[in-house]
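For this view, one protein chain was removed and the others were kept in their places.
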Amino acid sequence: MELYLAILIGVLYAAGIFLMLRRSMVKLLLGLILLGNGANMLIFLLGRITKGKPPVIPENTSIFTDVYADPVPQALILTAIVISFGLQAFAITLLKRVYVVTGTDDLDKLNVTDDEDI
Amino acid sequence: MLVAVLSGFITAFLLAGIGRFLKGKLSFLVSLLPLVLFFYFLQFIPSIGNGDRLYSSYNWIPSMGINFDFYLDGLAMIFCLLITGIGFLIFIYASSYLKGHVYLDRFFGYLSLFMGSMLGLVLSDNLFTLFVFWELTSISSFFLIGFNNEDPASRKSALLALALTGGGGFLLLTGFVLLQNIGGSSSIQELIGSAETIRTHSFYLPLIILVFGGAFTKSAQFPFHFWLPGAMKAPTPVSAYLHSATMVKAGIYLLARFTPVLGNHSYWNNTLMVVGGLTMVFTAMHTFFRTDLKSILAYSTIAALGMLVFLIGIGTQEALIAAAVFILVHALYKAGLFLITGVIDHETGTRDITKLGGLRHVLWPLAIAGMLAALSNAGIPLTFGFLGKDLIYEATLQSASSAYILTGAAILTNILLLYAGFIAGIKPFIGNLKNEFSKVHLPSFLMWAPPLLLGVGGLLFGIFPGLVDRSIIQPAVLAMDGGTVEISLKIWHGFNLVLLLSIITITCGLLLYFLTNPSAEKEKWMSRFEPVSPHNITLKLAKLFKLWSGWYTRSLLNGHLRFYVFVIVSFLIGLLAYKLFTGVNIYIDRSQFLDLTFYELIVSLLMLVSIGITVTTDSRLTAVAAMGVIGYCICLLFVFYSAPDLAMTQFTIDTLTVVLFVLVLFKLPPFLNFTNRKSKIRDGILSVCFGGLISLIALEVLNEKVNKDISSFYGTNAYTLAKGKNVVNVILVDFRGMDTLVEITVLTIAAIGVFSLLKLKINTKGENQL
Partner (left out) sequence: MKTIILKVASNYLLPLLLLFSVFILLRGHYEPGGGFVGGLIASIAFVLHAFANGLKTTQKFLKYHPGVAIPIGLGLSLFAGLLPMFAGLPFMKSLFFSQPLPVIGTISTALVFDIGVYLVVVGVTLTILFTISETVND
């Protein structure tokens, strides 16, 4: 399954980059999210995947008696997911604000700085 | 000794703090600092003269061999005395020269800083502390040269000086790192022991080129000499201090200090002789064409520096003795001449030699001082300069190769230097006093005493050379040469070839002085060569560099975000692909193709389809929905591969993200198709390359063995140490709780950002209102 996951991650990255190269701000944002998902999956995969053995110590024992999934990448990704939510919320608000002010979604129209309004 | 070095810095910081309350009133007190230091160093003269060395070390970064190792030997001593002794005179002179200046305290702060750095520089035995102080002198001299910061020309010269000396410092640092690697130590005294290894090392040539780069820029050697005349924009006390005794002598000091380490090799000697000789002849000629007193002095200073480099280059014991004496001689008369010029400028308002004359009637103490300095400079018998010149001729005559050329160059330089000294020290005072200067009055004692003192000093050492020969000159030469040396300077050497050469020099110089006059025409004639001068060439290079960087910035940072992403990703692809295909044996485990359960297959396919929809759709809502599906698929993958916490978080976050997007995008129109087919194909290829590369890298990494030390630490200790059984949660709230605390802080910032972005209404008057 690792092979398929690696391909899926590649597709996520490719789609993310492709969307980031569009002129629309919304697509840029979607691309960013896909890229983030790809990165999360990459970390997850590189921490090695294990089926059906969550990193929870079984009842009645105080240490693991069996193999278990790697908890470190999981903790890392959990943090990343929550942080990326904050990022997305901020980015999308910014997008909305820019749209309200400039009336456009076109990134190419934002490459001039004018200080008349924000 | 650390206190001695640091006192300058402490004073500078004190002045920065309390200076505004003093308002320049107590600036005279600051002059006590160099005086005290002068006597502090003076007390070591007997022991240093006996061949003792003072050494003290303070740890700084011992692990990297960087320490405050201070080492006081003869060479350091001669410089320390110059720095503090002339420093004292400059300090009291400046307190009168700049009286009432708004930034007087700031000036003294810079001056103390500079003095401290210079002391640190000459006392450091450690390569890297030496470098630090070296750079500090560059920086503090930048402030001093640009002290009149409202004058654009002043700022420009300061910047030029900083750029050149700073660039040289960069070369020097590289050289020092190389030297440390080759010699195996960062202590200069220890490096002397491995001088033979260094000289025969294959990196010897690059090493000395780097060290020369530092020394030549600092000491204004051809072709880097042009920053020094520009630095004359500084207030005159600064010029006097920087250019007679300290800043520019730092390069000389460096060369002298490293003579026992790097010297005694034909590359070293020949380069120094050629560069020094060229500099002294070239710039001495310049003095002939100038009319500005300070400019004349500037060029004659460079010529004198060239002479010193030249002498160090000859490298024989005679030459080193001559160099040590000449350092003293030059410091005494040049500081005097600068200070005299300062008074003239201060009192008459001009430095143009064609306009000045007859000032002896009004500035008589300065006339005496000027005469003494000019005579010492000329090398008239009974002055210290006479001894200096004799030693120089002795050195050139006894040099092994091409003695005639070297002697000739030295004579030519000395003739021109004599001319320059007479112009600066005597010409303004003789002749008839012009009416416009009749009201000129003698300035305060503080301003005329220092140059007079320096002039008298030159005379005193000339008549009684025994005052300095054993006590100061001999230890200094010892530090440079290493062998045993017995020096006794005499006033009179008897009639010999050297005396003849001296007479020729003086006669020619006097003829030149009486037969020609500095004039604007000559200066104009000289200016025809301006376009090919190193100064102009450097400025042109700087301009070209600016143009190039402007073009570079405009072409790479064109304001299109897409373009940035494109460039970055292409570069990344190139880099990764290069490393991947040249350094890694690519192996893909094809046996995994069949190892796929039904659920995994469905989820993977669903994900691929959703990604396809997200990329291709024209409707925002469809794209957002498809993105939501991707998120849920990832959530399912987390479920399959034993990450229940991740699955739950991904599920909830994904739901909230979709809600968020729908809320915002709900009212916006569908995507406009901004881009054309061609760019889509181009971007598509780039993205597929990137994605493919990432997949390949992931697969290759999976072939490597994985280190599970950290995971098993958390796994075994989660319950025993933290009383928790869900290891992921234990990591988050216990083992790495600090990270989580920061993370929720970041979330808070995001929330505040969103809130203020939407709720804060910024009206056109620029006032913020909620």
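We just call them A and B in the order they show up, numbering each chain from 1.
Here is the rule we use: contacts are C-beta pairs under 8 Å (C-beta built on N, C-alpha and C of every residue); 3 or more make two chains touch, one makes a residue touch a chain.
Please read these numbers as outputs of a predicted model, since none were measured by experiment.
The shown chains contacted by the absent chain are A, B, with contact judged over the whole complex. From the set B:Leu6, B:Leu660 or B:Val688, the residue in touch with the chain omitted from the display is B:Leu660, counting the whole complex. Across B:Ser186, B:Thr649, B:Ser695 or B:Ser711, the single residue that touches the chain missing here is B:Thr649. Those residues of chain B that touch the chain absent from the view are 644-645, 648-649, 652-653, 655-656, 659-660, 663-664, 666-667, 722-726, 728-730, 732-734, 737-738, 740-741, 744-745, 747-748, 750-751, 754-755, 758-759. For chain A, the list of residues touching the undisplayed chain reads 54, 56, 78, 82, 85-86, 89, 92-93, 96, 100.
The rule we apply is simple: only the chains that are shown with their structure count from here on.
Each chain gets one centre point, the mean of its Cα atoms, and the points for chain A and chain B are 45 Å apart.
For chain A in complex with chain B, the residues that touch the partner chain are 1-24, 26-28, 30, 33-34, 37-38, 40-42, 44-58, 62-64, 68-72, 74-75, 77-79, 81-90, 92-97, 99, 105-108, 111-112, 117-118. Those residues of chain B that touch chain A in the complex are listed here as 558-562, 565-566, 569, 588-590, 592-593, 595-596, 600, 604, 607-608, 611, 614-615, 620, 623-624, 627, 630-631, 634, 637-638, 640-646, 649-650, 653, 656-657, 660-661, 664-665, 668, 671-672, 674-675, 683-684, 686-688, 690-695, 698-699, 701-702, 706, 708, 710-711, 714-716, 718-720, 725-728, 731-732, 736, 739-740, 743, 746-747, 749-751, 753-754, 757-758, 762, 764.
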